[in-house]
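Missing here: one protein chain of the complex. Every other protein chain is in place.
And now, subunit A:
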Amino acid sequence: MTTAISVSGLHKSFGRTHALDGLDLTVSTGEVHGFLGPNGAGKSTTIRVLLGLLRADAGEATLLDGDPWRDVAALHSRLAYVPGDVTLWPNLSGGEVIDLLGRLRGGLDPKRRAALLERFDLDPTKKGRAYSKGNRQKVALVAALASDVELLILDEPTSGLDPLMEAVFRECIEEEKRAGRTVLLSSHILAEVETLCDRVTIIRKGRAVETGTLAELRHLTRTSISAELATPPSGLADLPGVHDLDVRGTRVRCEVDTDKLDAVLRHLTEAGVRSLTSQPPTLEELFLRHYEDELTGKHAVVA
């Protein structure tokens, strides 16, 4: 499997702020890669480095086997970009912007363009200033998806889209995936990432804290267990990997590190299991867990 994007040890500061602090990111060709992180974690900065808009202070970045800073024109005709906050020229119509961006990228498929306008229910005759945020976003999406490119770089592309349009977007990305295109999808909408992405990188404070397939990530985290037992359990709290234990008589609820699940389940069966539900961690929990200490840190400041 070849690599579409490879970033290692990327550093970028703006004055005293370290936006990127040794970031690593690898996106294989043909995969949809989720790029997660809270506001200000450095997602957009990474993307802007990959687009050659910012110059990294240190570290390596390779994009489609080229240097994102030096090989701008060659690389950019092979990729399409959708910013999270699309601003349009007030006096150009949406259709004109779609065509212009497509042509500057090296051409776009008129049939795909027409089909996408239809699917996204976008009126291309409106002037830039007349579009709502969601519709501006659609203009950029149609321009990107109608281009024949190998790589799509999408920075929170669905911000401002209604749920219906979000569904259309997901369909489109599924199609792109089937067509063998690579997608880097930065997003806050975890359900979207969960359904679309093959692999996920979570970043925080300019550094990757987690990367892998969702299955791999789940393995690293906790499963919630809730069980009705025959007899009250004992010694459960002493088992490694058990968290947030809540025992009420014969009812037990707890969070278990997924790699310790085996031992905990064996312990429960000893007490006799009447009913058992186990829930694999959702991406949301996974995500929250990585930011938990940040959140509690903030609370501490407030208190």
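One rule holds for everything that comes next: a contact is a pair of C-beta atoms (placed from the backbone, for glycine too) under 8 Å apart; a residue touches a chain by one contact, two chains touch by 3 or more; residues count from 1.
Throughout what follows, contacts and distances are computed from a predicted model.
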Among "Carbon monoxide dehydrogenase", "Heme exporter protein D", "PknH-like extracellular domain-containing protein" or "ABC transporter permease", the UniProt name of the subunit that does not appear here:
"ABC transporter permease"
Of A:101, A:116 or A:165, the residue touching the omitted chain is A:101
For the chain left out of this view, which of A:37, A:52, A:157 or A:233 touches it?
A:52
Would you write out the residues of subunit A that touch the absent chain, in ascending order?
48, 51-55, 72-74, 76-77, 79-81, 83, 85-101, 103-106, 124-127, 129-130, 140, 143, 153
